[in-house]
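The structure's right below; bear with me while I get my questions together.
Only one protein chain is missing from this complex, and each of the others stays in its spot.
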Amino acid sequence: MLELTALNEMNEAAFVGALGGVYEKSPWIAERAFRNKGEIVSITALAEAMKREVDAASEAEQLDLITSHPDLAGKAALAGELTAESTDEQARAGLGSLTPEEMERFTRLNGKYREKFGFPFILAVRNASKHIILGAFETRLHNSRNAELAAALAQVHKIAWMRIRLLVRHSPRGKLTCHVLDTARGTPAAHMRVTLRRLDQTSGAWEELLATHTNADGRLDGPALAGADMRDGEYEFTFGVGEYFSIAGVPTAGTPFLREVPLRFGIDNPEAHYHVPLLCSPWSYSTYRGS
Amino acid sequence: MLELTALNEMNEAAFVGALGGVYEKSPWIAERAFRNKGEIVSITALAEAMKREVDAASEAEQLDLITSHPDLAGKAALAGELTAESTDEQARAGLGSLTPEEMERFTRLNGKYREKFGFPFILAVRNASKHIILGAFETRLHNSRNAELAAALAQVHKIAWMRIRLLVRHSPRGKLTCHVLDTARGTPAAHMRVTLRRLDQTSGAWEELLATHTNADGRLDGPALAGADMRDGEYEFTFGVGEYFSIAGVPTAGTPFLREVPLRFGIDNPEAHYHVPLLCSPWSYSTYRGS
Amino acid sequence: MLELTALNEMNEAAFVGALGGVYEKSPWIAERAFRNKGEIVSITALAEAMKREVDAASEAEQLDLITSHPDLAGKAALAGELTAESTDEQARAGLGSLTPEEMERFTRLNGKYREKFGFPFILAVRNASKHIILGAFETRLHNSRNAELAAALAQVHKIAWMRIRLLVRHSPRGKLTCHVLDTARGTPAAHMRVTLRRLDQTSGAWEELLATHTNADGRLDGPALAGADMRDGEYEFTFGVGEYFSIAGVPTAGTPFLREVPLRFGIDNPEAHYHVPLLCSPWSYSTYRGS
Partner (left out) sequence: MLELTALNEMNEAAFVGALGGVYEKSPWIAERAFRNKGEIVSITALAEAMKREVDAASEAEQLDLITSHPDLAGKAALAGELTAESTDEQARAGLGSLTPEEMERFTRLNGKYREKFGFPFILAVRNASKHIILGAFETRLHNSRNAELAAALAQVHKIAWMRIRLLVRHSPRGKLTCHVLDTARGTPAAHMRVTLRRLDQTSGAWEELLATHTNADGRLDGPALAGADMRDGEYEFTFGVGEYFSIAGVPTAGTPFLREVPLRFGIDNPEAHYHVPLLCSPWSYSTYRGS
């Protein structure tokens, strides 16, 4: 995995060698980004720098970029002629093991889409599934060509971001924090049990990272994750809400409506601040991406 | 398990024989309830009928009822002299296997509580844990005697309710429903994948009960549970929120903030209507006990 | 105001005479809609029928439609050469009384936008303000041409919808309902005081339409608005939340955090069902557009 420091020391050839595949078959984007770049302090900044070159490019160049993408489960995929990145992405979405019926459906949809819009259907499939891809295909076939050009570019940037995340080690500026509010009594929820787990993508198991309690202000003492521990992926906070209200003497049912409350969420950008609060009464709760 | 029809046909002796233990060592409550009862159409109505007798009793009788309860992990428990119901309840809360330090702590707290208030500490422990019991002990020791008398009676009713649930089969009038709203677009969330699972209390495994999709109005076609399937216990809905927004073309992150959203909740009264909605955007969600 | 029944009896000439101006200077849309139409049962259906013709038109026709729109506060406006509809809309947004500085800013932004995209900036300004228009101008100047073509068409449809609302009387199928949930206790909020008021657009005064209480299920007996009373505009529910919790004996502060809770919301489509619930504890509340 590339370090940001190494990236900053590269000459143009090395830089384009490293990042030329971030945008599918379009090394010109890495080239232009190299020429305009200052010091790259984060993968967030790197992604923005490359995106800026795409957004500043001509409409013809943008269309070229779009048409450089392969069909999903298309001829190139069958013939083993995809780029390494696309091969990996399509495999992860399960496109390597389609039934004949599914294959036929993909072929038909790819054809219909290209016929209507003149360019391939693009979807960032790394975290997708056959179901999502087929569903999105049907939805987007109803769009106007302008709307689809805009949607295709948005997907292209999303693919690029996920490729960058795999190639370059992120800076340690991100963190995950939490806050629990008791909306039945209008106070911070003090001394509530909290655990944090991460989904191991390989084994499918949930690994415990933290088992603690909120402090008097309803917060954790320090971030739940920070620095190198802050990685993209799927996480779950679990909160001992039933226990908290039982101890506090707030009336709850024999079998409480809320006992263990799980909040499952994804971290997309490990360099960002994710604030994931829980607002709860014995009978309701909510959460949101805070900052 | 007793059927409501059987209960309605009983004479007083049989009725008191069946329900005399619902309130600890206080068969007079079942006796009075028998005399005042009409047809009992539900366990909810049965619990209310018995509760009414307690609430209408004199203060001395209520205090007698309270003092009929054993200490938690107290002498009677050690000597094996608890009622069958109390034995079961205390065992389920793990009070049968205390360390010497925990045992000493219980003895000390029981003593302190009795000294301050003149009656035993009462907590419905069937779904509790040592941690909850000790926490509640500390909280409630700070209360006034009046507040504790009120709290003790509330716990006594909760214990009675959970005993009734074990003794008498509930009527099939309850149901569980669900509704999903898309708060990013102000519409019902149509065609979202939903599964429902129940925690098997014996094995600790989650058993799948339902795997379906919301309809065009964001609802399930018919209740998720009804009639005999509606049982008290712990449940979890899981919603394919990430998939839903991906298919709809609403922008989400490469690793979406919300992918699978679990709502874990308890059903206390299988005769009630539990409406458990999900309000969600790609970045926030909330739920509550609705009706 | 046109009745739907009258509209359904019209021949093509009359129909186009009535609705030719719904899409700016583009009577061909009304013409095509007439040919493809069945019975028009609602203004919602009418708007959809006309929108379908635009969406099915060629890209060249769509671009023509877009370029038929005048600049906001542009030369045509100054010269009094706008269509009646545009004149009214621009006046309502305050574009008839710009300061010289504002006028210069509009002229500069109109020029910049046309230069970048080749068509005029379109925004449905009927309910907008100078501040919104100038803010949206700055935001949208950063978009790609494809994104702007899609945005322009969306605005064109929004303008058409608001013109239809003024021209044709809506069918009486819409309604407004309400539901109040007590999230502190997990029950419907029964017997809570509710009032509903509508903003009189002419006088700026809030006119009371309803003063009532929720029933035992936390709902109103019947819809708050229905049929002809259901009109587009701005409304406000006010809920006696503080009073409700005081009477219920739920602890609140001397000066309660929530006393009168106002929910102010707009009805855009008087033929739709607006469900506007309140979920509240003494310390929190939320609302959403339900169905």
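A, B and C are the chain letters, set down in written order, and residue numbers restart from 1 in every chain.
By definition in this document, a contact is a pair of C-beta atoms (placed from the backbone, for glycine too) under 8 Å apart; a residue touches a chain by one contact, two chains touch by 3 or more.
These numbers come from a predicted model, not from an experiment.
Engineer: Omitted chain: which shown chains does it touch?
Structural biologist: In the entire complex, chains touched by the missing one are A, B, C.
Engineer: So one chain is hidden, and I want to know which residue out of B:26, B:86, B:155 or B:281 touches that hidden chain in the complete assembly.
Structural biologist: Considering the complete complex, B:281 is the one touching the chain left out.
Engineer: Mind listing the subunit A residues that contact the chain we can't see here?
Structural biologist: Here the touching residues of subunit A are 181, 183, 186-188, 217-218, 279, 286, 288-291.
Engineer: Could I get the residues of subunit C that touch the absent chain, sorted low to high?
Structural biologist: 124, 126-129, 131-132, 135-136, 138-140, 143, 151, 154, 158, 161-162, 165, 232-234, 242-243, 246-249, 251, 253-262, 264-269, 279, 283-289
Engineer: Since one chain has been left out of the picture, which residues of subunit B touch it in the full complex?
Structural biologist: Interface with the chain not displayed, on the subunit B side: 55, 59, 62, 144-147, 149-150, 153, 181, 183-186, 251, 257, 279, 281-284, 286.
Definition applied: only the chains that are shown with their structure count from here on.
Engineer: Of all the chains shown, whose C-alpha centre falls nearest the centre of every protein C-alpha atom combined?
Structural biologist: That would be chain A.
Engineer: Taking each chain's centre as the mean of its CA atoms, which one is most distant from subunit C?
Structural biologist: That would be chain B.
Engineer: Centroid of subunit A to centroid of subunit B, CA atoms only: how many Å?
Structural biologist: That gives a centre separation of 38 Å.
Engineer: Take the average of all CA coordinates in subunit B, do the same for subunit C, and state the distance between these two points in whole angstrom.
Structural biologist: 45
Engineer: Find every residue in subunit B that makes contact with two or more other chains and list them.
Structural biologist: Within subunit B, the residues that touch at least two other chains are 279, 286, 288-289.
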